[in-house]
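Note that one protein chain is taken out, while the other chains of the complex remain in position.
And now, subunit A:
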């Protein structure tokens, strides 16, 4: 696979630094809130952009689930991160990530959009011929954000109209509003996965004595979870699934979710800015000199840093020589 071209990282980063933050990048410290499952290539490219292109002296690389947990003020949380492409569940117990109990599946906004599109086409009541063309990706997203919700009741929503452009109004049956998000809960797709099942599987992999505290501190983050009714439905389904007592499912327990001081899509960002306000960048950040010397940003997936040998030697063995060519 070819290395990602730095322009992809520089152009948006330029926009952030000089149009929104209005800072000279060189004299700032940076906190990068990253997913632990981020592709190494992208991570390294971004590191090169920060250290070489912007000449930033100190960057703190912070895993997004830890940033999210820090917002709660507590050190335990079962992070359910609902993204666009996929959903990730990562348990953090007393500040320690239980990485082998994490799970990730393609159940994100993209999945909803796909389901929404077919459901809209099926339920369009004034169907003009070119329904498929009118329902562009942006329009589907708009409908998902504005109209969709996760149903908790057997009732049905009323039929609704949606303006596609100045000339076209599409009318849909109310069921389209609530049917789309069901893909996250019904586990009848190919993988047989659903968000509640992912949470339960993750809990089942955790050490026994951590399960109950984790179940009591579910932390739902990510923009996709902002569909109205999501958290309530998740907790309800979890309780029901546990009550059924499948063999790999834990004892019935109480499931509780955190009420956060900000909207779900900003949680990880808020966590990052909390870290950024402290000395953490100085203590934990990796400096430009370090990057110049070793050419890598240490990562958990790199055995040079994350192995017994690396631990004993006390220093990292650089695996790659630094390359300034971006």
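As a convention for this text, a contact is a pair of C-beta atoms (placed from the backbone, for glycine too) under 8 Å apart; a residue touches a chain by one contact, two chains touch by 3 or more; residues count from 1.
As a working rule, contacts and distances are computed from a predicted model.
Hidden from the displayed complex is a chain whose UniProt protein name, among "Dynactin subunit 4", "Cell cycle checkpoint protein", "Phosphatidylinositol-glycan biosynthesis class s protein" or "Small ribosomal subunit protein mS33", is "Dynactin subunit 4".
Interface note: of A:106, A:134, A:204 or A:274, the residue touching the hidden chain in the full complex is A:274.
Along subunit A, the points of touch with the absent chain fall at residues 6, 10, 14, 17-26, 36, 48, 52-53, 55, 60-63, 66-67, 69-75, 92, 95-97, 99, 141-142, 145-147, 149, 151-153, 155-158, 160-163, 177, 216-218, 226, 228-229, 231-232, 235-236, 239, 254-263, 265-266, 270, 274-275, 277-280, 282-284, 286, 289, 292-295, 298-300, 305-306, 310-311, 314-316, 318, 321-326.
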